[in-house]
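Of the protein chains in this complex, all but one are displayed in their positions.
Chain IDs A and B follow the sequence of writing; residue 1 opens each chain.
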Amino acid sequence: MTERLRRMDWAHDRGAQIVVVLLVAVVLAAIPTNERQYANLIRITFLVLWYAIMAGAWNIIGGYAGQVSFGHAAFLGTGAYVTGTLWQTFHIDPLLTLPIAGLAAALYSVIVGAPTLRLRGPYFAIATIGVGEATRLFVSNIDDITGQVITHGVTGISLPNYDPAKVHYATVAVFVVVMITTILIREGRFGLGLFAINMDRDAAETSGVPTARLQVLAFAISAFFTACAGSLYAARQQFLDPTTMFGFDKSIQVVLMPVVGGLGTVWGPVFGALLFGGVQDQISSLTRNPYLPQLIYGLLLVLVVLFEPLGVAGLLGRASSAGRAFVRPRRETTV
Amino acid sequence: MADSALLAGRAVVKRFGGLVAVNAVDFEVRRAEIFGLIGPNGAGKTTLFRCISGMYAPTSGSIRLRGKEIGGLAAHVVCARGVVTTHQIVRPFLEMNVRRNVLVGVLYGRSGLRGARADAEVQRILEFTELAPHEHIAAKSLTLARRKRLEVARALATRPDVLLLDEVAAGLNPTESARMVELIRRIRDAGVTIVMVEHVMKAIMSVSDRIMVMDLGAKIAEGAPAEIAKDQRVIKAYLGQEAVA
Partner (left out) sequence: MIETLVRVVEAFISALMVAGLYATMSYGLALIYGVMKIINLANAGIMMLAAFTTLVLWQTTGLDPLVLVVVVAPLFFVVGAVLEVVVVRRVSAAAPIVSLLLLFGTWLVMQAFANLIFGGDVRGVRPAYIDSVVHVGDVTLAYNRIFVFVAGAVILVLLELFLRGTFLGRAIRALAQDREACALVGVDTKRVSMVAFGLGSALAGAAGCLLTLVFPFDPTNPFGVLQLKSFTIIVLGGLESIIGVAFASFLLALAENLTVTLSRPQLENLVSFVVLVVVLVVMPGGLAALLRRRRLA
């Protein structure tokens, strides 16, 4: 018994979870991209996957390492604007700019994270609000400050047309990469270190965990993928403005999805994204008022924190033992 | 003498603002001994521990392990050099089970083991510390005595040369305390040098090879337990505050 459990501890469902991710990806990639009747499905798929990428990326630093970032819009916007600029000015294919956009945001996250991740308790979260908002204001006013046309300020950048089919496949691919990355991190040594930091930073440090390095690395990986989401948005919408891409509301959404879905779990962010992308789409087709969804998500957040800290994943885990084996809802993998 | 010392401090000072918590303390710990550290509340024992383990940087002075300076290094670097501490108020990773708590020490300590071999190492340590039957219990559900054992097990998992134990017997009943002393002896017999702070006099007097006494941040005595028990300065320091148990 213990022997079997012991093996489960290490690698049991790493492989199984990756297989599930790949199956989902194959199904999504099979949606016909050039037939009119599927256009709406493609649109919703993009929305949900886009959210899932951001939520999964945020979960690495917020859910695993327990450092809540309220400033991820800074990385989303950085990615979008790097891609937008390279595309418009240098005519580089936007999908090829993904790694560059990701690295730019990762670099920014290291500059910001190295000093702020040392802060304890709620102070990191507060600092990230400052970083996010400062970045937005900076990007909005950079043309004014430098006297050159760089971001077109709040009016935004219009980009050339781009094939939505390519964006669809690229989005599915990034989603797969994010999911596999989060699975491997969570089930491996790196993830164990992050959870240790999450639970007690001093104890982790004295047990040999290089806490500062691990946190900065987690933050950088998180920023990298968030920026990729920004790039995908640029290629899909072909329009960027700082109020949307760097907006505090984006930072809020990125926090809400993993928390409501299941903080620190692999599939929680996906559930959160489904809830956000799917439900939001439905609600906004019923009412034009964007505050009804916000009211619902706010209430959900409060209820989740009070009654089911593992969110949707936790509920599924309670509902069935099969669900538990699959979503592994525990904050940390125990058995 | 100097070259037989595994861990040596010279004029270690730690100041917080105007308060001198550790005042020019010298010490030498020899290989595979149990070195006790006692003193009244506020004597600076835990602060000294934290300076050695890297949680604090000493204000001045040097702390050397095998002749190499470790004072002021980050705690995880000190751990990688082979000095690891337990915490006075036990701090296991509460949401993790016992096994994974120990796994953190194995994967991030000096063993360098990964995968199945790391699992085997965890098993060995769980058995050594008699925690194996509880391996799947979350740390937050353990009794205090087992939490203290887990604290020791996790530290041991990093394969230290020097293990700093901060009050691992405090709060335990006499039976549990005796079992902890027995564990400490076995750890020493396995070749790990032990420095321990303890309030439970019986525990520390019976297990230590040598004892250092601190009061008000300074070292006031050092020697074998029997000598220390008779030392007038020690008796005065203790009776000045509280009667010796």
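Everything below uses one rule, namely that a contact is a pair of C-beta atoms (placed from the backbone, for glycine too) under 8 Å apart; a residue touches a chain by one contact, two chains touch by 3 or more.
Keep in mind the model is a prediction, meaning the values are calculated, not measured.
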item	value
Chain not shown: contacting residue from A:20, A:150, A:180 or A:252	A:252
Full-complex contact with the absent chain, from A:21, A:42, A:131 or A:275	A:131
Of A:19, A:39 or A:305, the one touching the omitted chain in the full complex	A:305
Contact set of subunit A toward the excluded chain (per top definition)	66, 68, 112, 115-116, 119, 121-123, 125-127, 129-131, 133-134, 137-138, 140-141, 144-145, 248, 252, 255, 259, 289, 291-292, 294-295, 297-302, 305-306, 309
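One rule holds in what follows: only the chains that are shown with their structure count from here on.
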item	value
For subunit A paired with subunit B, centre-to-centre distance based on mean C-alpha positions, whole Å	42
In the complex with subunit A, residue positions of subunit B that touch it	53-55, 74-76, 79-80, 84-85, 87, 91-97, 99-100, 103-105, 107-110, 114-116, 119, 123, 135-136, 138, 154-155, 157-158
Touching residues (chain side subunit A, partner subunit B) in the complex	2, 5-6, 9-10, 189, 192-193, 195-196, 199-200, 202-212, 330-335
